[in-house]
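All protein chains of the complex are present and in place, except for one that has been dropped.
Per-chain numbering from 1; labels A and B assigned in written order.
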Amino acid sequence: MLKDITLGQYFPGDTVAHKLDPRTKILLVVLYIAALFSARGVVGYAILALCLAACVRISRVGLKALVRGLKPVLFIIIFTGILNLFFTPGDHYLLEWGFLKVSDTGLRNAVFMVVRIMLLIMGTFLMTYTTSPISLTDGLEQLLGGLKRFHVPVHELAMMMSIALRFIPTLIEETDKIMSAQKARGADFESGNLMQKAKALIPILVPLFISAFRRADELAVAMECRCYHGGEGRTKLHVLKYERRDYVALFLGVLVLAAVLVLRHMGL
Amino acid sequence: MEPILQIKNLTHTYGIGTPFQRSAVEDMSFDVYSGEFLGIIGHTGSGKSTLIQHLNGLLKPTSGQVLLRGKDIWAEPKKIRNVRFQVGLVFQYPEYQLFEETVYKDIAFGPTNMGKRGDELDACVREAARLVGIRDDQLEKSPFELSGGQKRRVALAGVIAMEPQVLVLDEPTAGLDPAGRENLMANIRDYHRNKHTTVILVSHSMDEIAQNVDRILVLKSAHVLMSGTPAEVFARGQELLAAGLDVPQVTRIAMALRERGLAVDPAVYTVRDLERQLLALRKGGAVC
Partner (left out) sequence: MATIIQTENLKYAYPVEEGEKQTFALRGVDLEIEKGSFVVVLGHNGSGKSTLAKTFNGVLLPAGGKVYVEGMDTCDENLLLAIRRTVGMVFQNPDNQIVANVVEEDVAFAPENLGVPTEKIRKRVDDALKTVGMSEFVRHAPHLLSGGQKQRIAIAGVIAMEPACIVLDEATAMLDPIGRQEVLSTVHRLNREKGITVILITHHMNEAEEADCVIVMDDGVVAMDGSPRQVFTQVDALRSMGLTVPDTVDLLDRLQKDGLDVPLDALTVEECAGAIAAALRAN
């Protein structure tokens, strides 16, 4: 049951999108987000939507998977849309019903907001679908490497992230086992009001936390036994290297951002 | 003896409709008799853990039935929790599920869920603690202050305190050293003898099963391979070995002795029995 929870699941593949350096993909997402928040008019958003569509095509992820990613945030999308629709003042009012007024600007904003959120989520998910968590962490570690100069523990943070990612399926499995054991003693996780349901979680959370601390302890010893001593002097099995396709992709990304900014300036 | 549990054509399939579809248990049928000590043995992947989770209604059959005293446990799905109070299940490494502030409270979790209160609850908890060898002064300690072996006993007490009619134990001695294993099995044997509870022991160790149970159920690849008394099962030792399972070391010694022409009963499975037979042979001179 719990095993169905996937967090930005990775679909392995062989496409160009998969082969891009993770740093490139992270930077592209940054450019994409910057462009999304700069877009003002229909043409701007249309270009970004087209870009996303092209990327979806290249990565062969499938639109269905992306749309599924919108489900958890459906509430936010609708909420934002409604807020903008009814509470934006404007010049012309298309509908009036008590204190709820729909202005033309309101309608425009609502549509653009909803589109922006949808494109944002789908774009980010596209990146996590085509990049394994480990390479994402590697990519981030490299990109933020410059911060080491300012005493930011970049390596340690990356190591923490990748270990956390590695243990997610293990902890989920353990949660399942603990739940079964407590159910075998008559624990009930379904019935009752919110307070009762929260209390019912204690027999799961306490053993889980204790176990997690024990795991961390044992893992730390195991890491030290394999000569771990921090980030100093560490080499890597897989070294990230930019290829030509990365430069091309980044160039296109910058181009799109520039186009959107120009269009914004032109009022489109 | 009346069957207290009946498994009829039980099948459980995981991941139906996905490419990962597989049946962990396929068309299994067997009876468990009231008051018996039944051993279940099989490799990882034989369906053991899926099977036992059906006995107390943690898993629902894909097809087939589980009958407790003649009644289908899923007849009233909303009341499935009650089944778990009658068929107690202790998982492997149960000490990892302790959570309460004191040993007493943790043991009380099960009976409290059953609705027991006050003196009745107190009696259940203290009796269960006594049965597994937890002293009174340990009841007020935090379970996390205890040793691994003691924690395991607390977890066991937590299920016994529900006074189930059937107690299912999944590898209760896993990870314990030989003395610890013998100690715990002695406890379990006493419990079975004194309380007349039906006990089902799931184990990897043929030796452990042989020395403790009345009947054995052998599982292989989601099916029941054979069942019977230890003597009946080990008489088919060659079949077990061919199926990739083991036989008690004593049985293997007996088989090796037979190969050397000695008239030894191949179904022998305890050292004492084999010793007796060999001494009889020495007296009778039945060697060739």
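Here is the rule we use: a residue touches a chain if its C-beta (ideal position, glycine included) is under 8 Å from a C-beta of that chain, and two chains touch if they have at least 3 such contacts.
As the structure is a computational prediction, the values presented were derived from the model and not from experiment.
Shown as candidates are A:16, A:58 or A:134; the residue that touches the absent chain is A:134.
Among A:62, A:146 or A:169, only A:169 touches the chain that is left out of the view. In the full complex, chain B contacts the hidden chain through residues 43-44, 148-149, 174-180, 182, 204-205, 207, 246, 248-250, 252-253, 256-257, 259-262, 271-272, 274-275, 278-279, 281-282, 285, 287. Touching the omitted chain from chain A are residues 132-134, 162-163, 165-166, 169-170, 173, 214-215, 218-219, 221-229, 233-239.
Definition applied: only the chains that are shown with their structure count from here on.
Residues 53, 56, 58, 81, 84-85, 88-91, 94, 96-99, 109-110, 113-114, 144, 158-159, 162 of chain B are the ones that touch chain A when the two sit in their complex.
On the side of chain A, the complex with chain B involves touching residues 177-178, 180-188, 202-203, 206-207, 210-211.
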